[in-house]
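Every protein chain but one is kept in place in this view of the complex.
Let's look at chain A:
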Amino acid sequence: MLQLVGVSKSYGDQQAVSDIGIVAPAGRRTVIVGPSGSGKTTLLRLISGFERPDDGSITLDGQPLDSVPPHQRNIAYVAQEGALFPHMSVADNIGFAMPRRATDCLARIDDLLARVGLPTSMKSRRPHELSGGQQQRVALARALAQQPALMLLDEPFSALDAGLRKNMRDMVETVLREAGIASILVTHDQSEALAFADHLVVMQAGRVADAGPPQRLYDRPNTAATARFLGPAIILDGDIRDGLAHTVLGAIRVDATGSRRASILLRPEQLTVSPVQVGTSQIAEATVLSRLYQGASWRLKIACPGLDQPIDIVTSAHHVATADTVHLRVDGEGHVLPEKT
């Protein structure tokens, strides 16, 4: 288990990360997500030992890493584009990471290539002869060859196209799960973070904004900023009374009691669009501004009286046309944000 307590790092006047506290459980996939400049990569570099924290401590399985140089930490690092050694073949790249030239070295290279879904015939190829996806697979095989206690992945899928990215993500997830290696993946892609993580850490402006299971962070974030960062969010002002929030969309069930004014988070997928009014509860009227055909569904942009911004909603209601008046129903309950936006 990796633990960071009160870790801070600055470069001159620039505070890169501040008072970071993170726990990456053994054998689990931790994802650090945040916008560019939020300190994600600095955090990885601190963990891998390429930077020293100004404050705080980092421990791996209870052992402090403060004075341990990078090459003695047994933490594998997979860089953004694989960082394969250009002067070595695929086999040499993987063999480089093996602790010692064992007699079963070649067999292990074959096994690792198979695990990352590459044919053994690629062993003699040079990195520039591989596609981006193949390079990343070799980089992963190389990191696995090291048998590390922890694997750090620095935006490993960012250079790949969308289709390949999903395949790679699934493959990496499977390989890490089978190997039982704890990992920390850094990304700025929310959907990638939600799909990959067992444990999600959201970073903003060099600080941990929120951390926990991905579904909890998506449904019940601590801040409006985290809510917006993790996906499309509808944040409404409302008066809470008797477990209901009274908003411009009507009375919405919420996860809080008492009486107060608060910000309520709804996700667009909680809204159902209907051309006609069905029932009387939680119903608001809206106007369709535009629609975009997506095959199995439509993406509607709708304007709702009382809301500053139009809302994007994905719906299967194919009879709805632009300029139509539609009726919105809120499914499930809204989340009361702890802070006022």
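FYI, contacts are C-beta pairs under 8 Å (C-beta built on N, C-alpha and C of every residue); 3 or more make two chains touch, one makes a residue touch a chain; residues count from 1.
In this section, contacts and distances are computed from a predicted model.
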Missing subunit (named according to UniProt) among the choices "ATP-binding protein", "Proline-rich protein", "ATP synthase subunit b" or "Iron ABC transporter permease": "Iron ABC transporter permease"
Per the touch definition above, residue among A:K9, A:R73, A:R267 or A:H335 touching the missing chain: A:R73
Residue touching the undisplayed chain, where the options are A:G12, A:P99, A:G180 or A:G295: A:P99
Residue among A:P86, A:G163 or A:G295 that touches the chain left out of view: A:P86
Full-complex contact with the absent chain, from A:A159, A:L244 or A:I283: A:A159
Residues of chain A (touch criterion as defined above) contacting the omitted chain: 48, 50-51, 69-87, 96-97, 99, 126-128, 132, 135, 142, 146, 152, 159
